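Just dropping this structure here.
One protein chain is absent from this view; the other protein chains keep their places.
Letters are used for the chains, namely A and B, taken in the order the chains are written, and counting of residues starts over at 1 for each.
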Amino acid sequence: MMRRRTLADREDVLGVALLAPALGYVILLVGVPFVLAIALSFSNATAGSLRFGWAGLRNYAAILADPVFLRALRNSAVVTVGSQVLVVVLATAAAQVFRATFRGKRLARLVLLLPWAVPVSLAAIAWTWIFDSTFSVINWTLKAAGLLHGWLYWLGEPALALVAIIIVQAWRILPFATVIVLAGLSSIPQEIVEAAIVDGAGFWRRLFQIELPLLLPVVTVAVLFGVVYTATDLGVVYILTGGGPANTTHVLPTLAFQRGILGADLGQGAAIAVFLLPFLVVVAVTMLRLARRAEVGAR
Amino acid sequence: MTRRDLRRALKRTGLYAAALGFMLFAGFPFYWMLITAFKQNRDLYVGASDLSHVPWIFNDPPTLEHVRLLFGQTDFPRWVLNTLVVVVAVVAITVAVAVPAGYSLARLAGRWGERMGMGIFFTYLIPPTLLFVPFSRLISLLGLQNSLGSLILIYPTMTIPFCTWLVMGFLRSVPWEIEEQAMIDGYSRLAVILRVAPRLIVPGILTVIVFTFTLVMQEFVYALTFISSVEKMTVSLGVPIALVRGDVYHWGALMAAALFTSIPLAVVYNLFIDRFIQGFTMGAVKG
Partner (left out) sequence: MAGVEIRNLRKHFAELHAVDGVDLSIRDGEFLVLLGSSGSGKTTLLRMIAGLERPTSGEIHIGGERVDGDVPPRARGIAMVFQSYALYPHRTVFQNIAFPLEAVRTPRQQIEEKVRWAAEMFSISRYLDRYPRQLSGGERQRVALCRALVRDPKVFLLDEPLANLDAKLRNTARDDLKRLQRRIQTTTVYVTHDQVEAMGLGDRIVVMERGKVRQVGTPQDVYEDPVDTFVATFVGQPPMNLLDLRDPSLPPGTLLGFRPEHFLPRSGFGPGEDVRGFRFSVRRVEYLGSDRYVYGSVSESDTPDATVIAKLPGTIALAIPEGETHEFAVPRRALRYFDAATGLRRRL
């Protein structure tokens, strides 16, 4: 008589058992809080008490009438779009450079990757020092080169501060985007590129008509992650400007933090954070589309 | 020199110039950390409007004064210790939870494994800045506010989804036959999971550890939300928040701290970058 299946052979049972802890963690500590975040935005909860009453759309009405919030919403969009445009252009160019072989490439690559490795908060504090109102090395260099006659108060003027924030965000995302685009480039079959060369296509034609279209899915992935990292980032703005001067440089996360945690108005903080959702929905839908296309293409 | 050679030389020069440009852009803040960390104060605090004083170089001999301040008179060593405690705990939780889950999705779940994995991965996209409001409430309900326990509980919400996905993807590149062979050779699926699979997943587990380590080192938002007292802070929170005494920034010590934290991370990143990238581009890049 042969031995029958035991629990140790049941792949369905084992599969569920191994997956359960992860699923439990994700549902309890991401799924539930996510729902709670949205529920809180309709409540008048405060950090001090456990009272949790229905407030309807009052939080939303309050923030939509608040110029600081509208400014933050606009800043979030400007910073995200501005930095990502910069990143796409620079990353595509950097990938072209780092695809070639040249002396010192390993060192160059290491340096290029540094911004990704360093913690955001520490990078932000370094940039705060670089943009310092009195000791800014940028100002010194511009003045020494004869390009600047007045003085740039980088983090003191709203428009300049936004520029500074965009620069830092682009600086931080660039390595990640470059490496992803490089991975995409190396996945283009060499034969396709060689066929194009044999067919007489020059560098620019090859770039725009062969490589960039083939790279599109990968560039999309880079941009999507870039959008998530930038739009939802708190550290850079919090450390660089703290939302100042006079609440002009807030982005959604910093404002949500100020109102919800520092100001103890959980309801309003949650309502502000909920405005991050559209960014995320766009990202998730595009990712799903890409995945489905890859699935179809693989068949 | 022929025209062809000239064009080649020009192209080469352009390439080096571009590479140098990118290096300058990416590396400049690190150079600035380095030079600030070792400059004497009278060399450091000279207004930028004084064009006769070049800030890019050491005008006075370098000093270890800021490093001594950082390690001797600040809570920096304490923060390093706190960070290590959190790293070890979160790595342990992540490996224990994400590795079996990744195995389950890749090997046992059948056709819905891929979709399920995608679903779990998407939760990685839900950012801390959306969740910190409800978490601040949850943490105070659990009585974990201002403790490392809060970070140990919450950080796995970020590492588990990504690492489950990483392990699943990694296992797809490991042939099934070895595990099937073991099942034919007399082992149950459970015995295969306990005796055969671990050795096959080692590189995947290593990637999980490194990813978790870097993420814990970098996290700022939750630490800022949950931790209020200086002696409970982690490096990424303490350095930018608590090294500032009143209104006085100790820039030398600050930059030294940033530098010393960045170096190990940069080394680790450089070694594991390709593995991480695979995790991000799965689906968009084939192979």
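In the analysis below, a residue touches a chain if its C-beta (ideal position, glycine included) is under 8 Å from a C-beta of that chain, and two chains touch if they have at least 3 such contacts.
Model, not experiment: these values are computed from the prediction.
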Partners of the unshown chain among those that are drawn: A, B
Of B:187, B:213 or B:251, the one touching the omitted chain in the full complex: B:187
Candidate in contact with the missing chain, chosen from B:20, B:178, B:194 or B:271: B:178
Contact with the hidden chain (one of B:67, B:144 or B:196): B:196
Chain not shown, touching residues in chain A: 1-6, 9
Residues from chain B at the interface with the omitted partner, ascending: 111, 175, 177-178, 180-189, 191, 196, 199
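FYI, only the chains that are shown with their structure count from here on.
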Whole-Å separation of chain centres (CA-atom averages), chain A against chain B: 15
Residues of chain A touching chain B in the complex: 6-12, 14-19, 21-23, 25-26, 29-31, 33-34, 36-37, 40, 45, 47, 90, 93-94, 97-98, 100, 102, 104-105, 108-127, 129-130, 134-137, 139-141, 143-144, 151, 171, 174-175, 179-180, 183-184, 187, 217-218, 220-221, 225, 228, 232-235, 238-239, 252-253, 256-257, 260-261, 266, 269-270, 273-274, 276-277, 280, 283-284, 287-288, 290-291, 294-295, 297-298
Residue numbers on chain B that touch chain A, as the complex places them: 12, 15-16, 18-19, 22-23, 25-30, 32-33, 36, 44-49, 51, 54-56, 96-98, 100-101, 103-105, 107-110, 116, 118, 120, 122-123, 125-138, 140, 153-154, 156-157, 160-161, 164, 188-191, 193, 214, 217-221, 224-225, 235-237, 239-240, 249, 251, 254-255, 257-258, 261-262, 265-266, 268-270, 273-274, 277-278, 280-281, 283-287
